[in-house]
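For this view, one protein chain was removed and the others were kept in their places.
In order of appearance the chains are A, B and C, and numbering begins at 1 in each one.
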Amino acid sequence: MTSPDDPSRIQNQPLALEPLLAWHAFPDCGGLAMFAGTVRDHHDEKSVLSLTYTAYAPLAEKQIREIERAVSSKHGAPYVRVLHRVGPLSIGEVAICCVARAPHRAEAFAACKEAVDRVKHEVPIWKEEFYADGSSAFVEGCCIAPDIEAESPAGGRHEHEHHHHHAHG
Amino acid sequence: MTSPDDPSRIQNQPLALEPLLAWHAFPDCGGLAMFAGTVRDHHDEKSVLSLTYTAYAPLAEKQIREIERAVSSKHGAPYVRVLHRVGPLSIGEVAICCVARAPHRAEAFAACKEAVDRVKHEVPIWKEEFYADGSSAFVEGCCIAPDIEAESPAGGRHEHEHHHHHAHG
Amino acid sequence: MTLTFEFHGQLLRLSGAREQQLPVAAPLTLQAALDQLAESRPELAAVLGRCACAIGDRLILRRELLQADTRIALLPPVAGG
Partner (left out) sequence: MTLTFEFHGQLLRLSGAREQQLPVAAPLTLQAALDQLAESRPELAAVLGRCACAIGDRLILRRELLQADTRIALLPPVAGG
């Protein structure tokens, strides 16, 4: 899980982007799309001082790899890689980073976007925000139990609703 | 045009990605989308050895900045930056790089994608491909004359048609 | 037998603990075990109702039978990125 070719997807150190880009591989891929989600200084109306991410690593590592494989195959993108940071993060630090490489740019963008969306909504990672007023809160999230209906009272929010509760895009 | 904050958009040296990301600015932007277009080792069925890009710099510099501003405003992405390499490039080298930062990821992706599309199709840059069989060719492109109808015999190809003639996505 | 529930995300804060043991009569379904946990910790009940549950790297369903001492990770709604 810690080889350069297959890093841990859950990292407790600042994410190193450069090795993630895999520049010197994939000569048949003309498109490289990258997304980095950074910690924003506010959430809705509240001023955010810092965040802490935690993860249930045994499942998160497995699920991120499964998402990479599924997205890679769906979009014909030979390389899809997502890393997520855990621990305390300051404003501006990178929480999630995704790189997708594909023959053309449309597939690279589509793969990158879908991988990020899925990791944010499906993988056991939690975000606690610490506000300037001294309070803190866990960000409202997505229920990932396979046997709980999305229509349940609390779990039934639509994605575009709780989107706004995420600390960044 | 060569200050770190406002680099030349047309560059004859390898593109430096790191300074383009503007990590330490835009604390209100949680999404950073990047695209890098690299030189592919083939084009349709032909094996490509290298490329040469040329540009008409006076207009290209101005148009790329205009595209950045228009895309930034359209998508609410405070930072949009596109650099394009000129000169001889080897397989795997970065020909075009775009970074967009926005509050959320959807806008960052949309801005990045549109800026790349527009620069590829609207800015006076040309690509000559050199093939393994010793031949070379200019890649079929988009007519940018404001007073020539897109429906003219040669200019009337749709984007998705001449897409396949581009060396990468 | 004894089940060990691991708390993650907001359950850590709500429970004030990393984990909790629960003696139960085997066999029982995960659903029955969660019901007993909710009964003993009513402040967790609402979140338990939206948790996924995992044994190691495998998500398990509420209808699955638990037959022996087991460590179960309780995973509240997620918000990565």
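One rule holds for everything that comes next: a contact is a pair of C-beta atoms (placed from the backbone, for glycine too) under 8 Å apart; a residue touches a chain by one contact, two chains touch by 3 or more.
Bear in mind that the values here come from a model prediction, so they are computed numbers and not experimental data.
Trainee: Write out, one label after another, the shown chains that touch the chain missing from the document.
Mentor: B
Trainee: Given that one chain is not shown, which residue among B:Gly37, B:Pro78 or B:Pro103 touches it?
Mentor: Spelled out, the listed residue whose C-beta touches the missing chain is B:Gly37.
Trainee: Touching the absent chain in the whole complex: find that residue among B:Leu20, B:Ala77 or B:Ala95.
Mentor: The single option touching the absent chain is B:Ala95.
Trainee: Tell me which stretches of subunit B touch the chain missing from the display.
Mentor: 37, 53-56, 58-59, 61-62, 84, 95-96, 116, 119-128, 138-148, 152, 154-155, 165-166, 168
One rule holds for everything that comes next: only the chains that are shown with their structure count from here on.
Trainee: Where centres are the averaged C-alpha coordinates, which chain has the largest centre distance to subunit B?
Mentor: Farthest chain from subunit B, going by C-alpha centroids: C.
Trainee: Determine the centre-to-centre distance between subunit A and subunit C, using the mean Cα coordinates as centres, and give it in whole Å.
Mentor: Subunit A and subunit C have C-alpha centres separated by 25 Å.
Trainee: Please work out the Cα centroid separation of subunit B and subunit C, and write it as a whole number of Å.
Mentor: 51
Trainee: Where in subunit C do residues touch at least two different other chains?
Mentor: Expected reply: no residues.
Trainee: Which positions in subunit B are in touch with at least two other chains?
Mentor: Counting only residues that touch two or more other chains, subunit B contributes none.
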